[in-house]
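Okay, here's the structure, questions in a sec.
Left out: one protein chain. Kept in place: all the others.
Going by the order they are written in, the chains are A and B; count residues from 1 in each one.
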Amino acid sequence: MLQISSLIQSELAQIRGNFTGKDIVSLEQFAVDDIRLLFSVAREMKRVAVNNMPSARLAGYLVSLLFFEPSSRTFGSFCAATKRLGGQTLDIQNPEAVTSVYKGETFEDTIQVFEAYSDVIVLRHQLAGMARRAAEVASIPVINAGDGNNEHPTQTLLDLFTLHERFGRLDHLKGLLVGDLLNSRTLHSLMRGLSLFKGNTVYLLSPQLLRLPADEIVSLRARGLRIVELASEEDIPRDCAFWYWTRVQKERFASSADYQAVARQSFVATPELLARYASKDMILMDPLPRVGTIDPAVDSDERAVYLRSQIRNGLYTRMALLALVLGL
Amino acid sequence: MLQISSLIQSELAQIRGNFTGKDIVSLEQFAVDDIRLLFSVAREMKRVAVNNMPSARLAGYLVSLLFFEPSSRTFGSFCAATKRLGGQTLDIQNPEAVTSVYKGETFEDTIQVFEAYSDVIVLRHQLAGMARRAAEVASIPVINAGDGNNEHPTQTLLDLFTLHERFGRLDHLKGLLVGDLLNSRTLHSLMRGLSLFKGNTVYLLSPQLLRLPADEIVSLRARGLRIVELASEEDIPRDCAFWYWTRVQKERFASSADYQAVARQSFVATPELLARYASKDMILMDPLPRVGTIDPAVDSDERAVYLRSQIRNGLYTRMALLALVLGL
Partner (left out) sequence: MLQISSLIQSELAQIRGNFTGKDIVSLEQFAVDDIRLLFSVAREMKRVAVNNMPSARLAGYLVSLLFFEPSSRTFGSFCAATKRLGGQTLDIQNPEAVTSVYKGETFEDTIQVFEAYSDVIVLRHQLAGMARRAAEVASIPVINAGDGNNEHPTQTLLDLFTLHERFGRLDHLKGLLVGDLLNSRTLHSLMRGLSLFKGNTVYLLSPQLLRLPADEIVSLRARGLRIVELASEEDIPRDCAFWYWTRVQKERFASSADYQAVARQSFVATPELLARYASKDMILMDPLPRVGTIDPAVDSDERAVYLRSQIRNGLYTRMALLALVLGL
């Protein structure tokens, strides 16, 4: 379905224009054609990365990795994406390193300083909305690498790419979403992504206190996503194309006791659960880190992609995004 | 005035020799001809950076960014300068990372270790005199990226370059210097730099407790700089070519109350102040971070260069310095 070859040249130029010089702040900014183009480029990138082809696509370009909140995984992915394409990075890996902030500098000034040094800013911040703020301030592209509980659009793009690589389509899929449906920005964004395509259904399984808020359900249904809340593991339909597991985030709870109370009710993907409810062709996903989500005994199962293609697809989609926003 | 073309070849070779393999420790080491050559190279570098020209000038070279004191801005500038020229960096961004120091290693040993790994050491240190000490120990070039309250020569070079780019000369300029004239190494070095050229005048405006020390005034006047202390904003002459604003550095005060007392008396660059006293052709500078120095409402004024050319010029002059000390 997402074949780029079906596009004529003028359309392609227009879609490219949706990326060149643009910020990547929210999943909301992507139309189906944008995703189609991105995935086409990501497949090219996969070839470059898998074969260690020395690429000079980003030669002469410098990407600031500005992490106000540390995140070794996302940092590593963007760092590798840049360097696999022959680009260079300017690494600010932790908040203490952003010393100007401690001297009282405003966020806006800091962004403009790094804008002067580099061609793209990849921003991670602990506060919601900071990616959009940076994008407003900077004239170079800003890529949101997670801003608090708001968005982490490249996570969703890599998740969609993983589904597309496996099933050849992003419509008419059934998926099971498990874990913290109240707080997980990953799940919220994934559902928004799936709602761009026709005929998708998600089954939700979460501790009672972490259910998807009613207004979110209404809004997503209005966008065309079919949503079914499950009461227990026994209700999992046997024909899901994917299971997507997320951890209960300890840092969201006021007290350790509150967290423990919820964590006790949380669900774990075990070999037994897969044996009973999972189809042969499904894939098991997790944005990582997995903490109390998936039993390591499942790792050797071929359907477990979280430590394999899902991480690698993050690299390929980020390589594609960098190349596209730089117009290369 | 600073045209390199006016130099004959043999002179040029000699001036280049003032850089090749040399340390950049203090502004005092530069003669007018050195600055002339540096700015000529910096203009070349600007072309490379602005056009994202993939440069291989520093290919095969490794620059250690050894920051015993973190400074994201200066780190970023030297990192970008190296990579824009095709070089690589070895990043030590914070004191905890210099683990050998915590194991009790001497500064001199640490410097010699990084000398063995790299071709240039860019050193930032919280203590005055450490850049010179490193330069004595290492046989490769050491560039001072700020050593305590002593010097930060590349800051002054970029400030002078900014003035030269704007006015085409560094002599017969009038400038207003505002803020912490007692402690600011930036202002002290800038005045020394201006004193290298004929006919310059600086007007000083500072809280009573932060005035330029009398012996500094004597010494700078002896070097030919005209110095006028102003009593209040009303005395600002309307024909200054530049205003240079600096913050009152909280970290210099024994108590927060002492700081507050002085900070209350400090001056702020507002649109009103510019409307009243600034000429049409002047530029407004700040070494950043600006904290209580310049009202953000001024940012959109074309004369405000602190978030624009002033930062970028830091990149170009550092690129030029790296190329020159490596003899490339």
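The criterion applied here is as follows: a contact is a pair of C-beta atoms (placed from the backbone, for glycine too) under 8 Å apart; a residue touches a chain by one contact, two chains touch by 3 or more.
None of these values were measured; they are calculated from a predicted model.
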Next on the checklist: Among A:N18, A:S55 or A:S219, exactly one should touch the missing chain; which is it?
Outcome noted: A:S55
Checklist outcome for this item: Filtering B:S40, B:Q112 or B:N183 for touch with the omitted chain leaves B:Q112
Checklist outcome for this item: Given A:R73, A:H172, A:K198 or A:R276, the residue that touches the chain left out of view is A:R73
Checklist outcome for this item: For subunit A, residues touching the missing partner are 52-55, 70-73, 75-77, 79-80, 83-84, 91, 93-94, 250, 288-291, 296, 307-308, 311-312, 315
Next on the checklist: I need the residue numbers on subunit B that touch the omitted chain, in ascending order.
Outcome noted: 56, 59-62, 64, 88, 90-93, 96-100, 103-106, 108-110, 112-114, 116-119
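In this text, only the chains that are shown with their structure count from here on.
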Checklist outcome for this item: Between subunit A and subunit B, the Cα-mean centres are separated in Å by 41
